[in-house]
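Read the structure below first, then the notes.
All protein chains but one are shown in place.
So, chain A:
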Amino acid sequence: MTSVFEYAPAPESRSIVDIAPSYGLFIDGEFVDGSGEPFKTVNPATEEVLSEVASGTEADVDRAVRAARRAFTRVWGPMRPADRGKYLFRIARLLQERAREFAVLESLDNGKPIRESRDVDVPLAAAHFFYHAGWADKLDWAGLGPGPRPLGVAGQVIPWNFPLLMLAWKVAPALATGNTVVLKPAETTPLTALLFAEICRQAGLPPGVVNIVTGAGDTGRAVVEHDDVDKVAFTGSTEVGRSIARAVAGTRKKLTLELGGKAANIVFDDAPIDQAVEGIVQGIFFNQGHVCCAGSRLLVQENVHDEVIASLQRRIGTLRLGDPLDKNTDIGAINSAEQLARIRELSDVGEAEGAQRWQPACELPERGYWFPPTVFTDVSPAHRIARDEVFGPVLSVLTFRTPDEAVAKANNTTYGLSAGIWTEKGSRILKIADRLRAGVVWANTFNKFDPTSPFGGYKQSGYGREGGRHGLAAYLKGADQ
């Protein structure tokens, strides 16, 4: 299908960012050399090398944890809570002031459309700091038990799909509750975290309160396994989550895990189809489907299946895939060659197992990592594309006849992160929402996030919540919840 409208390119200028040829680790308020072999971070839309980034070893992580411990004991712990809050307010403002720079850098390093990094990732990251800033001196009223105390040093490992936003989800609540941080950004998307280090310096944040140690899996493991870490927070795959849960077993470390998902997006026959189709598109193609809560399983009531699919295909035909910095782009680049290989592999398995693959006629740029928006119909609940997290722009369509069947199919997964419901009937929304075993349920909307709204999974999608009053508990001692 050809695009309805032709658009002239409208690229956002990248001159606003100044990427250094190489970066060190941010430890104790300074950029220092890493002891490991530096690695390259590339623009996934062009395969251009953006910078060379230091890799933290166990010794580097130890240095960072010691800096964080010192800062916790001497400065951040004893500080007046209101002052901790003021630092967070400063950070929120600095992020807003430099929002465009962060958005462009995020799109360059991650491959996501500038429309999303500009309108979603960066504003939400700032909002998270603003929200948590206010908590810093109000924790006694959070309903988390008497006199909540910080845990100490938080070791945090974040994924590549929302690099700055995941940093904000981790760092803001940790600091607001009085903890200090050693953060390990994802290997393929370290640049906005390193720019955030500069924000910390501009904010005058005391050295050691936030430490950023870049690297790959080994660096993350060193953070998680360090003896002097009191708290581990991880967002990423269920597989790595499992190994982290094993690693912290038998220790004092408090653990929160935000892992994978295979969300059902349920469309009933009375739903406004056009709105539902927008929601389906937003659910699975937002951020190229690199979203743990993506609505990757469409459950559509059988009698409207053909109508929904036809409308969906028409809508997908209007999506523009290409240069992430183009303001008209809907679908950007797949974050890495490795992820692209996984998406291809699972899609091939989908076809081999008997599902029907549909993709719009869609030209892919010659260089970079790209995968067109894809819809599989005739999917059975036993197919791997109905069970495994693809983490890409691949939608699996299943059908149901009754609400009971919809609920049974939606819950037929080891995951439980999110779900969607589309219907005009309010009582049905509340009943279905009640029966879905998922941490976030979007009714007549999808993929909405807010710092005041707790986010996290049931079952093997992890435990603990991020955001809201609930998210504070993960960073407080003696918190009753």
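Just so we're on the same page, contacts are C-beta pairs under 8 Å (C-beta built on N, C-alpha and C of every residue); 3 or more make two chains touch, one makes a residue touch a chain; residues count from 1.
FYI, contacts and distances are computed from a predicted model.
Note on the omitted subunit: UniProt lists it as "Aldehyde dehydrogenase family protein", one of the names in "Nitrate reductase gamma subunit", "Circadian clock protein KaiB", "Aldehyde dehydrogenase family protein" or "ABC transporter permease".
Contact with the undisplayed chain is limited, among A:Tyr23, A:Trp76, A:Phe400 or A:Phe455, to A:Phe455. Among A:Phe129, A:Phe285, A:Phe376 or A:Trp442, only A:Trp442 touches the chain left out of the display. Touching the omitted chain from chain A are residues 127, 143, 145, 238, 241-243, 245-246, 249-250, 257, 259, 414, 429, 433, 438-445, 448, 450, 452-456, 458-463, 465, 468-470, 473, 480-481.
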